[in-house]
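Notes follow the structure.
Excluded from the complex is one protein chain; the other protein chains are retained at their positions.
Presenting chain A:
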Amino acid sequence: MNGPIRRVAVVAMLMFALLLANGTYIVLFRQGPLDAMPQNRRVRDAEFSQNRGSILAAGKTEIATTVPSKDRFAYQRNYPSGSLYAPVTGYFSYDHASTGLENTYNTQLAGTADSLFVRRLIDLATNRTPQGASVQTTIVPKVQEAAATALGRQKGAVVALNPKTGAVLALVTSPGYDPNTVAGHDVEKADKAYDSLAADSSRPLSNRAAREIYPPGSTFKLVTAAAALADGKTPDSKVKAPDRLRLPGTSTYLPNEGSCGGTTITMEQALKVSCNTAFANLGLGVGEARLREQAQLFGFDARHLSDLGGVASQFPDSLDDAQLALSSIGQYDVAASPLQMAMVSSAIANDGVLMDPYVVSSVQAPDLTPIETHKPRVLSTAMTPGNAEALQQMMGVVVSQGTGTNARIAGVEVGGKTGTAQSDPKRKPFAWFTSFAPLDDPEIAVAVVVEDADIPRNDIAGGRLAAPIARAVMQAGLSR
């Protein structure tokens, strides 16, 4: 019987070998994905009770901190300014994961990132409580506060950029929410708070500044103007500006909102009064391909600010002439995020050079030594310096004499462009304003959108609503 017993022994050996092999497989291949699963309470609880690093605004203002706690988790995430910085920090909740920088920089904040491995070993050896790295943002509290105050309770968003670096100076979306309510340790209460936020029809959890796209309306005329300048036109070039333009191939007429000051006007005049027919003609003259190319040079059709999950703005495909005419004035299927329109102003202001927008300037270890540092990066050269300067002057005229007079700041030259857009005839229009200041040496570029603005559908009205907000933000951001 020994032969069969030996074979049985081999079978038994194989069974144990399989158990061991499976154990190895778990550690090598299953561990990572399992630890990353949101349902894994062990990992989540461990992260939740960690001494998480802070998120800082410029000037070392703590916008997300961790304070010791005496309940079942050792630390509590705290957002000292309530809802003010929520669009940037996001929240860190127990049942609803995390958003914003809390999510993007989770491993660094929690101290589990690979870049912190050596520090973890030292902490282990010295028996020190491991602490996460802190994340330094580019947000300037003064600008952020001004933007939030100016926008107030209106639905909409504000984005402010430093045109020379791409640093995000302010990023506000409204209505907002207080991340403290969903980050609480009383999970039931936090869940309830989250559920009511998620169910709210005004969508307070959505980031309108970077993650929503709107029809940009007349602010898109800046892109058309840039394309026309690149095509050889100058601010003084004459453009046909009939009172109404029959859209090619259709029997529909595109009207102007008011008088454009003649039927043949200069491009500068067209931008100053936001003349629809003139820009439709400019767009038709430039052609679909060149207009799209110009839009893409400004950043359309690509995602930006991935740290906050920014979405791509759209310039539609395969247009007929009627659609091209409408697209040239920011209608039809053109859609842009407030971030995108701030990038347009920013590139024009920065002599045509578009900087990659960023919100995190550095990640610092608990002892403040930098682990990662962001270097400003050129995204594209959207315009030649000469054309950019011409467009800057045209935008200056818009603010000094045109539709954007509400953005004037005493003693500072400001360039801007108004817009009013309607996605659906039944909805109230969106009021837009995008601008930069000062004109000669820009320090800040801003885009403002106000949803469901209770205004008539014309640009002067759009400028009336959005331009003062932009002015307040620029004033806060100017060093003078």
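Keep in mind that, in the parts below, a contact is a pair of C-beta atoms (placed from the backbone, for glycine too) under 8 Å apart; a residue touches a chain by one contact, two chains touch by 3 or more; residues count from 1.
FYI, contacts and distances are computed from a predicted model.
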item: Identity of the absent chain, which is to be given by its UniProt protein name, from "Glycine reductase", "Pyrroloquinoline quinone biosynthesis peptide chaperone PqqD", "Cell division protein FtsW, lipid II flippase" or "Ribose ABC transporter membrane protein"; value: "Cell division protein FtsW, lipid II flippase"
item: Residue of A:D35, A:D195 or A:D320 touching the missing chain in the full complex; value: A:D35
item: Contacting the left-out chain in the complete assembly, out of A:L18, A:V67, A:L121 or A:V378; value: A:L18
item: Touching residues on chain A - with respect to the absent chain; value: 1-6, 8-9, 11-13, 15-16, 18-20, 22-24, 26-27, 30-32, 34-35, 37, 39-43, 45-46
